[in-house]
Structures are given as structure tokens and as C-alpha cells.
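A single protein chain has been omitted; all remaining protein chains appear in their positions.
Here is subunit A:
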Amino acid sequence: MSQPSITLESLWEEAGFKPNAEQERAIRHIDGPLYLTAGPGSGKTRVLLWRTVNLIVFEGVQPEHILLSTFTDKAAHQLREGLKNYLGQVTNHTGQAYDLANMYVGTLHSLCQRLLQDRKLNPNYRNGQPLRVLDELQTYFFVARRRNWQQLIEAAGLADLEPMDQHVAINTFFAGNRAGRSRHEAIQNVLSFFGRMSEEMLVPAAVLGHAPDDDTRMLLRMYARYRELLATPGGFDQCDFSLLQQKAYDVLQANPQVQRYFRHVIVDEYQDTNLIQERLVFALAGQQNLCVVGDDDQALYRFRGATVENFVEFPARCLRYLGREPEKIPLNTNYRSRNRVVQFYTDYIGQHNWRKDDHPGEQYRVHDKNITAHSRDQDVSVVCTAAAAPDVVSEELARVVRELLDSGKVEDPNQIAFLFPALRGNSQVERMQLALEAQGLRVYAPRAGRFLDVEEPTLLFGAFLHVFGRPEQGPFTSADYTGYFDWLNEAMAQVRQRFGQEPELKRYLKAKRQEVELAVSDYQALVATCQAQGWDLEAQYDERAMKPALVGTRAASERTRRAVNSVALTHQVRRRLREGSDKPPLKLADILNRVTTLDWTILDLFYRLSGFPTFKRMYDLAESGRDEGPICNLGLVSQYLSRFMEMYSPLLTAGFLHDNQFQRLFFMSFLYTIYRRGESEFENAEDPFPKGRIPFLTIHQSKGLEFPVVVLPNLRKDNRGAGPLERTVRALAPEAEGEPLDRMAGFDIARMFYVALSRAKNLLLLGRYQSQGNHVNREFKPLLDQLPTTASFDVASLAAMRHGEEKPPKAYSYTADYLLYERCPRQYMVFRRYGLVPSRSQTQFFGSLVHYTIEDLHHRLIEKREKATPQP
């Protein structure tokens, strides 16, 4: 095989990449710890990718010895795609192929999960015993289980109180005199506490002595009990998201050789890591080649336990853990935004005081970044409305947006992002939306309200209520409870309103309701027969003795009686009796359930409802390319339905339906929890914002994204001081270093706006509220005074939008994309593009099972052969 000589330079030239001096230095760095401070839009993703390519191609590092981690699954996906692309380019020249299948690319959470299940790295990995990691929603339901919750209450020493007082006792710690009485709030609160304790690696027994008060001691006891409860499942290993990392860390501690497995460890978004992650990262970097990348000015996740000090103090920590200082390379040229945008946000962050009180020469910020824009243009790219009342400002912003679209300066409304510190319960958001709608513009605000309040889920669950019935409303008066019942009623009413135009929908829902009722009454009739015969439902089914009486149950429907008598059932019964059957013989209760189970699941019902005009319209809109919003929401509904089926059961047995058990579990536990948690989180990994609509995002949501136009209608966020968790952690771990409690909230606000301002590529549009009770944050004032106003801004003068070239080319799979699309474009759209969950596809499971097992066999055989013929 000939090896044409390729170099990094020749590859860069081919890819059209011209690194600046710092970028090149970072890419070529191969030895020892590296500290990359990367400002917004500084091309850090490219640098990371090329650095990895350099390691693999020119330094001979095996991909599986590189660990590459980042903050979100989406970012990890992009890194992997980008890497494949660049390495594919190398392969084109050299013929040398690179297999990334075994390379560790992902979030730290997913990497921990993989590490625990990797036989090479985790010697204790138990073959075949799957690890069950409870995600946030599952963790919630785990703690919410009455039996578990009761245990926690006992551990807290609150068992003697009335439930409501128990909740208040817990909530007071978190919300002071604004503490609510609801169990839901108490669960959310203790979960945030548990997560934080785990991430700070605080062991209850060890820190109890430091606890400043009784409440903290109470919560620590609950935490200790929680960990005991988690540790006692059956048949599998179980943990939550936070403890997953501790588990991985324990494996590393116990196996020093694993700490030297990775030759290079690269961690992106390092400013958002927490304590356990820092320890984990240093433990993984036994070979000292640790590269961290980040920007402390863009740290956003303190509320999730992130400690920005991990990044700011990295040189000192490196010295402590690795015994040497890292090389520091600043990536400070911004390629994303126009010159004035960069100047504006750099000035903004400089308005704050970051100096340490006790060491005036030092700062709580990496302050020597010297961020500059690559673009040198002096055109207007930051404009501000005149100071005015919110209504006036909103109208003015909407006018400019309309003009931008009309003038063709912006291709699609989804290129204009409105960013807010918070979307929920924020009256400014609604005001802004109304102003845009008055201009004939539509908004897409996935986290503005409750997902369930959106039209599609409301109608869909409304139809479900017509089938399964609405739960009885109890005498409770909490805002959540009454609000939820208002929503249930509204959902039913909205569906009812359709009945006039769609009588067939009314008839169909009624038919389904009758099926549910019939299944339940048949079940009761069969149970009555069993009782009359004196049979125990838990007894083994004796076909010869029991079948005739069951078939003869007059009160049961013909259909059910036929099912008892069916060949298929007989076959099943006998199969279980056969010797060597891996499952026990069927019980009488199994038979009853089997013959009275509905033909359909909740997902089956979901897809059948899609045939009626109310719902079909949502698919038609996507198919014709007019509006993607509705089908995206349907996709999320299908995912929730699928989760319910995963957590509980896919089947609607009559035993489950009767006594309203299913109804209560579905509406009063599952959906109510989704309602109260304000679940939403629609995010499409590829193409996050539907065309034709203006995205309204929280600043957190906008992290890592960029938009041609960014609008910040309201430049205000009030400083409420450090939260109770921060104070607790500081008390329990007094030796830990960190930002002063009285300054951290101010720092966080500065960083949040910094992130928002730096999302804009071409135009930053700012609103300036000024009226009774409205103002902008102090640091903005001197800056806004210098800006041109929207009134004087001529949209036509705006330079044409540059084409985004940052995105790596997309990869399309032969089978999962091309063949699927060829088979049916619409099927492709529904399942692949919009992620609706199929109801019961078995073929994929089957294929994967065969392929994975054959692959395991091959690996085994290859391994065997390698052992038999040792390398000379």
C-alpha cells in the first residue's frame, strides 16, 4: 500500500481551514496538561477536532485511548461526526482507515456509564447484569413512591407530623417563609439536595458534624436513607445520574492501572463541571495528558452544581493533582460575530468588579483573555430601542423584526432568536409574543409555558380523557391541583368542541370507551365465576378443570369467552408446562388478564387518533413543509406515552383498567407529575428550531448556539443572593475554595448576559425598558447610552448575512436514511426526522439482537486467534 505523504497543512488546505497562531499551537500540543481558554466563536470545536486528528493520524494514538467529553449529547454527536469527516479525508489519501467505534466520545455521564460496563476498564463488571441508571424523571418517581417516601420521612424524623406539615418542614429549608405545602415541592427539593450532595462527594456520616442546623441534619439523614433505598434493587445495579459518576470514580480509585488507560483526556465546556467530575477527570488523566477547554465567562450551571473554579483555578489544581502546571493557550479571536458585537459584550463583562478582596491582584475570572473580533468592520451591528415603557419597546422590536424579514435580510424567522433569562411566568415574554403576533409573526417557545398547555398535547390527552374518563377531583385546593383539573377540563372541552365538525371522532372515542368498559365488566364476570368455584386467582391454571366454567360465564361477552377457548391460548398454556420452559406455568390470574386485555396500547390509540382530521392536520402541515411545530409536539407526546409503557406496562389489561387504576396512575401520577414539573424539553438534535417561527429561548437554552440576529428585549435580572444549597455546601465543606457567597449571584448574572450577547453573528437588538418598576441592570446603562437607536437604524444598511460554515457535513446512513427514505419518504419523516416512537416494531429488536450476538462471537474468535499467535 502506498502512503502518499500528507501533512496537517495539506489537510487544512483541503478543508479550507487557516488556523491562527494560537489555534495551531493548541492543535500541535501533544505532551502534558493543556489549558485552553476559548472565548465565544473562537473555533474551539475545530481546534479540538484537529488536535484529535493530529493525535490519531500523526502521533499514532489509538482512538480507543482517547477520551473526548463535552456537555451535551448533541455536542458529542457533532464532535463524533466532525471527527469521522476529517479522518475520512485522511483515509481518502492514505487508505488507512480509522475505527472510532471504540473511542470514548460523549458526555461525562455517558462516559461513566460506558466505563462501568466496559470489561477492559471495570474488572468488577458483572457479565450480563445490566446497570440501570435512573434519569431525572425516573428518579422522581422512585422517590415519590409511597413506600420509599415514607422511609425518607421516617429518616427525617417527621413521621409524627401530618403530611402537610412534613412537607412544610422540608420546604422551609429551601424557600423560607415562601415554603409550599405540597409533597411535589418537597420531592423536588430533596432531589436537588441529594444530587448536590452526591456531586460534592459529601458522605452523610462524615459531614453530619459540620451541619450548621437541625434542618441540614434532617436532610442529610434523608439523603443517607435514599442511598440505602437505591442500593437495594433486585437483579440489577441501580443508581441515579449523580451517583453514576461516583460509581465510576470508585472503579478508578480501586484500579490504578485503569487510570493510565487513556493516553489523552480532553474535556470541553470544563467551566460547567462539578466537583466529582473534576476528581474523575484528574483520575482518568493518569498519563498527564489532560486538555481542558472552556470559558469561565460562559459558566451557566451553578444551579446544577457546577463550580466555575474548576476552570478558573485549573493551573493550581493541575499542580495539586498532576504535580505540574499546564500550558495555557488562549483562543481569543472571535470568528462568529461582527466587530461591534464583540466589543459590546467584552465591554459589558468588564463593567463588573471581579477582583478578589483578599488578593487584589487576583480575580475570580480569567481576565487576561483579550478577546478580539476577526471581523474588522465598523458597521452598525448593535442597536437599542429608545428607553421607554415595555409595551412601546416590544412594539418597536417587533417592527424592526418585521422589517428584517420583509427586506429579505433574514431568510427565515427561525434565524432571529429572542433570549430571556427565564420564560416561565415572565409577563415580558407574553407581551413580546403579542407584539410579534400583531405583526403577523409566529413564535416558537418550547420552554415558555407548560408543554401540556400547547394545543397538540391538550387535544391528544383530551381525547384520552374521553376514552379513559376523567379522574374524580378531590377536595384539595392547591394551585397545582386545581390548575391541573382546570387543564383536564379544558382538554376535554377542546375535544368536545371538535365533535360538531367531526362526529366520527366523537363516535370513535365512544367506541373505545365502550371497549374499556366491556373489558372491565368481562373481567369482573370471570372473577365472579372463579369466586363461585372457590378458585384462588394465584393458583396454577388447570385447563381441563377450569376452562369449561370460564367459557360458560354467561355475563362475559362472546369475544372474551371465545378468547378463553382459543387455540392460541391453549398453545401458550401448554408451552409453559413443557419441560425446559424458562418461565413458570400460567396462573389463573394470567388467563383472566390475557383474555380481557385490550387489543391496543396507548401508543396504538395515539396513532389511530392521528387519522381523524383534528390530528391528521398536524401531520399534513409537516408533510407539506408549512409548519413543523405541531408534529414536533406530537413526537414529544409519543415519547411520553412510550415512557409510561416502559415504566409500567405496555398492556392495558382489564385488571389494570378496573377500579380506575390505570386512569389514576396515568392521569394522577404520570401526567400530573409532568404537568407539575413543567416538563417540556423538546429538542431536535439536528435542526432545533422549526422553520417559519421565531424562537423564544432561555439564555441557558441558547448556550453553544449562534443566530444571525439575537434580540434581548429586557436587560434585567435581579440579584437574589446565593441559594440555600450554596450555603449548605459551604458549611459542610468549609475547606473548599470558591467564590464568596455574597458575590456569586452577581457574577452569575454577568456571565448569563455575556452568553446571551455573544450568540449574535450579525445583529444584536436590545430593548431598553424604562418606566415605573422597570429598568435595566446597572452595568448596561453606560453602554446603552453609546448605541445607535432602532429609530435611526436603517435595515437596508445591514450587511448581507454570511453563510454559516462551522457545521460539519452531515452523514447519511445507507440503511437508516437512504433505504428508509426510498421505502417511504413519509415514514422517514415521521419516525426518523421527527422522532415519533413506533408502537410495537419488533423487527429492529430482532435484527439488533442477532447482529450484536454475532459480533460478540467474532470478537471472541479474533481475540482467541490473537492469543494463539503472539506477535513476534
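The working rule: contacts are C-beta pairs under 8 Å (C-beta built on N, C-alpha and C of every residue); 3 or more make two chains touch, one makes a residue touch a chain; residues count from 1.
One rule holds in what follows: contacts and distances are computed from a predicted model.
One chain of the complex is hidden; its UniProt record names it "PD-(D/E)XK endonuclease-like domain-containing protein", one of "Aspartyl/glutamyl-tRNA(Asn/Gln) amidotransferase subunit B", "Phospholipid-binding lipoprotein MlaA", "PD-(D/E)XK endonuclease-like domain-containing protein" or "ABC transporter". Considering the full assembly, A:Tyr648 is the residue among A:Tyr321, A:Phe485, A:Phe499 or A:Tyr648 that touches the omitted chain. For the chain missing from the display, the contacting residue among A:Pro548, A:Pro782 or A:Gly847 is A:Gly847, taking the whole complex into account. The chain that is not drawn here is touched, among residues A:Met164, A:Leu577, A:Leu665 or A:Val795, by A:Leu665.
Checked against the full complex, the one of A:Arg260, A:Arg320 or A:Arg507 touching the unshown chain is A:Arg507. Contacts to the hidden chain, counted on subunit A, fall at residues 1-2, 84-85, 88-89, 91-92, 94-97, 99-101, 127-128, 130, 132, 141, 144-147, 236, 504, 507-508, 511, 566, 568-569, 571-572, 575, 583, 590, 593-594, 597, 599-600, 603-604, 607-608, 610-611, 615-616, 619-620, 622-623, 625, 642-643, 645-651, 653, 655-656, 661-662, 664-665, 668-669, 809-815, 817-819, 821-831, 833, 836, 838-843, 845-862, 865.
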